[in-house]
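Removed: one protein chain of the complex. Kept in place: all other protein chains.
This part shows subunit A:
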Amino acid sequence: MSSDSERFAEAEDGGPQPEKHCGHGRGGMGEEVKRKEDQRFITGRGNYVDDIKKPGMLHCEIVRSPHAHARIENIDKSRALDVDGVVAVLTAEDLLEYDLATMPTLMDDTQDVLVNDKVKFQSQEVAAVIATDRYTAKDGAEKVVVDYDVLDPVVDAEKALEDDAPLIRDDIEGQEDNHCLDWETGDEEATARVFDDAPVTVKEQMLYQRLHPAPIETCGAVGDFDPGKDKLTVHMTSQAPHIHRTLFSQVSGIPEHKVRIVSPDVGGGFGNKVPIYPGYVVAAAASYVLEQPVKWVEERSENIQSTGFARDYDMQGELAATEDGEILAVRTDVLADHGAYNAVAQPSKFPAGFFNIFTGSYDVDTAYGTLTAAYTNTAPGGVAYRCSFRVTEAVYLIERMVKVLADELEMDPAEIRRKNFIQPDQFPYESPTGWNYDSGDYEKALDLALEMADYDDYREEQQRRIEEDADKLLGIGISSFTEVVGAGPGKTCDIAGVEMFDSAEIRVHPTGNATVRVGVQTQGQGHETTFAQIVAEELGMDVDDITVEHGDTDTDPYGLGTYGSRSTPVAGAAAAVASRKVREKAKAIAANELEAAEADITWDRESGEFHVAGAPDRSISITEIAAGAYMNKPAGEDPGLEAVNYYDPPEMTYPFGSYIVIVEIDRETGEVEFEKFVAVDDCGNRINPMIIEGQIHGGLAQGIGTAMMEHVTFDDNGNVTGGDFMNYLLPTSMEIPEFETGHTVTPSPHHPIGAKGVGESPTVGSPPAIVNAVVDAMAHGGISHVEMPMTPDVVWEKLDEAGLAMDPADNVALEFDVQSSDEAADD
């Protein structure tokens, strides 16, 4: 017996073709429908966690450790409790009574909600002050006196693994060092053989530095326990409300049907709001204990210093190749910093996420990768910051290494890519580390990008500048990345045991409009529009007649949430399948209304109407069918017109693209300016090109932040030195160049509407293109790598190393001209 998902994966008419038939005038697929959600955001009517006000609501402020590694000797609450308006002060001791002092991480480690014994990173949660307003709560927090026995911290993964490093996780039985986990992929021996025999090998060490996802809305929650109904409601900034409900139930012991998670409007997530943080638990626990609503909202620096970081992979990359540039094998070794707990946000069976897709867009037979992860006295993390679980690190590695190889062989980096691309006829393509790529046409995307970038002209200009010893160097960087998005399938991907499917429920109302509920949750992606467009496309409805709801576990079907670009690949598929299920029932109603046999009813995608085969004028719209479903149901049919689908994808989808970045480097200062930025993306069939464009722009901006300025840094004492927006630099519109975007369309063969995810491609694909451009500008000076973030000082050091740094006097001659001085005086 086949599932609905299988039965409806292919539409009877072959499915949507948005490139040919755009939107059908009803806001279906391919149309640039304006975002439904923007009206409320632009007019200031969004409803975020911090906008929620409940009668009798209290406020929570968390007392955090100033030390990175310290044993707590005593906590004195008395002075805080003396502050007028402070209602309670909670410590681990209080939470132990309710068995809530610890919580599981997504990797099944155990993290303190409030520290009971030993602080393991700066800003870790030590106590919580509950007061009548947020100012008083903060006043109270300053009066909590904690005595610490300060221990030596270690904030560097390499040092953490040295023999004499202080032991961080003495809470884990049998743990004797700071080693967290090992992982390997591929064939070690076969890879070693290829490297031994290869005519050319290259090697480079590169750090993908620690980043902070930096959603503009910080994390927060309103815990609201209703003792009358014995029900806990938590309004929280959650990218995955249902899985959070399951975890809340498991941790608290409150049955799952008595827990409701509401994720209202969320101001950006980027992976930061996938984990559960102690603050959420404290707000819920405090509400349970005090029987009053309790709000907790982070300050900016708390968000940066204590919530899930991203990346922090120190990677060695190696390629083996022939002399004419054919890549024979890829090898990598990674040292990962996981922070004080193993709290990486990956599907359970992927301790290194999808990092083993590091052969990228290239047809390589042999690969091997190893990884060691360490605990350090830094906040836990390893979240998928606008990417699919470490694919960002993998893409950076392979796209940087291809450039290193091109320079070694003095080959054009576009040419070497073309030579190694997986060819269109090789799909579905199985990679040496076990990935099954669905579709791709990499050369087509690269060729379009090269054309848009005036590649050949810029290469000539670059050469001219080198020959003339010009003061501004030109660099051209390419990245031809492949993404992997849309986790499940459930058989390989789960979060805390729950298989990674997703869901959509469609209810068509008697008057012909519909409510769609999805198991994914938007943080700015535009779900309320794109999901409505999918349903409009598949049901022949007008997009304005469809409302999309999400983020409330009491009403929405179970889903795994939005991250890893999985919403369109998984819940988007569910929406299409559910639509087709509705369409099937609609046919029965149409047959009844049109007095024809059901087998003779066909649906026309263009008109959106159902008609009798061979008699197009005998037709009926979905609006009329909706009325029929409730007011004139056929004999033998149940009333109503609705469907739900839980979709377990057969495979992931593999969006791809080619980005070309052209930079100018100031040889006097090391400043980098963007001259041109071309992004060609292929995400299969496109639902809303305008939303895609917006996603690409946003992700490219974050890629520029990554490459040019972002880095969470620590001093030797474990103090976060990049812990606020004065020091953790984010790019703004002032730093972002014009983007020239283009697209190709290679539909996913297994997705019901041929779509792939796209929101994260630009963050994944752009950093290596930018670094490749900067390296390219200095390659003639022997530079093979520049570490991110490429601030002017970092770039200048490389200029100096390459003998390319310049003095103003070398460049500009000042001609003394007293004549003009006199003219000036006369003016």
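Assume contacts are C-beta pairs under 8 Å (C-beta built on N, C-alpha and C of every residue); 3 or more make two chains touch, one makes a residue touch a chain; residues count from 1.
One rule holds for everything that comes next: contacts and distances are computed from a predicted model.
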Using the UniProt record as the reference, specify the protein name of the hidden chain from among "Signal peptide peptidase", "Putative dipeptides/oligopeptides ABC transporter permease", "NADH-quinone oxidoreductase subunit C/D" or "Carbon-monoxide dehydrogenase medium subunit". "Carbon-monoxide dehydrogenase medium subunit"
Considering the whole complex, which of A:P689, A:G722 or A:P767 touches the chain not shown? A:G722
Selected residue (touches chain absent from view) among A:S2, A:T43, A:N74 or A:T732: A:T732
Identify the residues of subunit A touching the omitted chain, counting contacts across the whole complex. 61, 134-135, 138-139, 142, 299, 468-471, 668-671, 708-709, 713, 721-722, 726-727, 729, 731-732, 734-735, 791-793, 796-797, 807-818, 820-821, 823-825
